[in-house]
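Omission of a single protein chain aside, the complex is shown with its protein chains in their original locations.
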Amino acid sequence: MSFISICFTILFICSIVLFYALPKSQKLILLVSSFIFIGYYHIAFLAIAVGIAMITYFAGRMIATADNDKKAGWLLLSSILLLVFIWLALRHPWIVPKSIYLFPLGISFYSFQALSYLIDIYWGDEKPERNVWDFLIYMLFFMKFLSGPIERSGDFLPQIKGEKTFDYDIVSFGLKLIVIGLFKKVVIADNMAPYIDNMYAGMHTASGVQLLMTCLLYPIQLYTDFSGYTDIAIGGAAMFGLKLAPNFDRPFISKSTSELWRRWHMSLSFWVRDYVYIPLTSVTRRMGLTGISFSLIITFTALGLWHGAGWNFVVYGLIQGVIITYEMLTTGLHKRMANAMGQSFYNSVFIIRTYLLYAVSLVFFRAESLSDATYLISHISLQVNSKWNEINIGMPDRNTLVCSITFVLLMVFEHYNQDNNLIKVISKKPTAVRWIVYYIIVLILFIYGAFNTDTFVYLQF
Amino acid sequence: MDKLEIIKELNVLFQDVLKKGEVKLAIESTTDDVEGWDSLTNMLIINTIEKKYSIKFGFREIIKLKNVGDLCNAIIKKAA
Partner (left out) sequence: MKKNSASFIIKCILLALPFMIIAAVYFMCDPYMVLHKYKRYDRSCMFLNESFVGWQTYLNNKNSVKLNSFMLGNSCTMGIKCSSWEKYISKDSHAIRLYGNAERLSSVYLKMKALDSIHAPMKHVMVVANISLIENSTLTPFATNLLPPGEGDISETHFQCCFLQAFFVPSNLFSFLDYSLFHHYRKSMDGIINPFGVIRNPINCEAINPHEEEIAKMDDRYWTLNKGKFQQIRKPSEHKPVIGDLQYNLLMKIADICHKNHTDFKFIIGPEYDQVKLNHKDFIILQKVFGNKNVYDFTGKNCLTNDIHNFYDPDHFRPIAGDYMLKAVYGQSCH
């Protein structure tokens, strides 16, 4: 069930109430809620998820208790191959026709979680979890099941050991974060989505300016959609007293693509850094910068492929790898440019440049195929005397105004939130002020929210 | 070799690899404390250290290094 649905709201409210009303049964409640959440889509999804969780659980114990390092290594390798095979087979079933195939939701996320768990055990960073129920909660916790964040066992498992008592500040913080996430998703992302989707579906008849605006606007839609989901996940988990890893940290202020990937989909990018890039660079370190460049390109191509099997995803990943390699090789040049231009001007120019490069790369991410992506990019026009209804890609003026204003407000909020935790600041204000702010936000949500879709973009991965 | 000596040498090494004018490392310094020291440059630094001290780190040893203090300990252990 989607986060934005009446069914989920009922499940969530019931879970939260029971969680604090029956403190001795907290783990059972989390597990049952997760089972209901996953099984609601399809019972097979639950079976697959539980199956993968149990394989991981037992593999972890076997690796930790292996007689020697070599045996542990073989066990790890077999487990990785098995998990990757299952993931690939279910992600890209070559035999079953696409029209009747139900792709198991969340599999890319919890499979990677499983891999990180096993690798951490092998490296000696973590001990295997002995309690199977705790482990199942780690793997299947419904607030992060669908699209992450990809949690590390060392961060999450200790949290579910103790009994959670109702902490007013944390629970209310969680609720506020959920509202912020909803705001991003339904007020910004979903008001833009139908028009951007329309442009991608009908790109061969769209004008050059429309294609340009589609390219420029899609990162905003994707960010508000995915970070909105993440905020709901993190806020919801917080209401259960559980802390999830952040997934976004103001990516649009990045001055380089390497910085962008430290701020965008952080749980995935840190995962590929720790489990793909660092091992690769360790092997290729004697090759110096060539080795690092090679590792970067392989890592990001793998990151692209994680999203899908098409060549467009390969190119998406490859673009990131090539740009980051270039940035690494030209660090000195950029320092000199910053000195020459002045740091502020340099920052402004490179924030825009990073955004534009990422927007172009996302065309490969979003398009149905490589040919569609190359068509779109090659037909972009900078003809600035176009009509307004070309520039706004058919979005009604109301949607354009709502999205523009709320996105700017969001950026301002995130900027000041970095140093000041605005949610806490508002919590300290007088009751009247707080409640006016709450009512305004909820009213905007009600009035301007586009509740016409209940899916998130990253649900497809 | 003691840690302070190694840190002095590492300062020069870091300056060289990161192309920085001045680097001042401490025992507790991590990648968060040194500008330019990140996952992109970490292995370059490791490789340069290995060449300088004629040592070789295993992969598991590398990932266990959390700060400059751990790095110094590892160098002392390997070089001994």
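First chain written, first letter: the chains are A and B, and each begins at residue 1.
The criterion applied here is as follows: a residue touches a chain if its C-beta (ideal position, glycine included) is under 8 Å from a C-beta of that chain, and two chains touch if they have at least 3 such contacts.
Since we're looking at a predicted model, the values are computed, not measured.
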| remark: Displayed chains in contact with the omitted chain are A
| task | From the listed residues A:A64, A:I405, A:L422 or A:V442, report the one that touches the chain absent from this view. | result | A:V442
| task | Quick one: say which of A:N68, A:T205 or A:S344 touches the chain that got left out. | result | A:T205
| task | For the chain that's not shown, point to the residue among A:W74, A:W133 or A:F166 touching it. | result | A:F166
| message | By the contact criterion defined above, which parts of subunit A meet the unshown chain? Give residue numbers in ascending order. | response | 6, 20, 166, 168-169, 171-172, 175, 194-195, 197-198, 201-202, 204-206, 394, 435, 438-439, 442-443, 446-447, 449-452, 454
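The criterion applied here is as follows: only the chains that are shown with their structure count from here on.
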| message | Report the inter-centroid distance (CA atoms only) between subunit A and subunit B in whole Å. | response | 33
| message | So in the complex, the part of subunit A that touches subunit B is made up of which residues? | response | 123-125, 258, 273, 277-279, 281-286, 288-289, 291-292, 296, 324, 328, 331-332, 335
| said: For a test of understanding, state which residues of subunit B touch subunit A in their complex under the given definition. | reply: 19, 36, 38-44, 46-47, 50, 59-60, 62-64
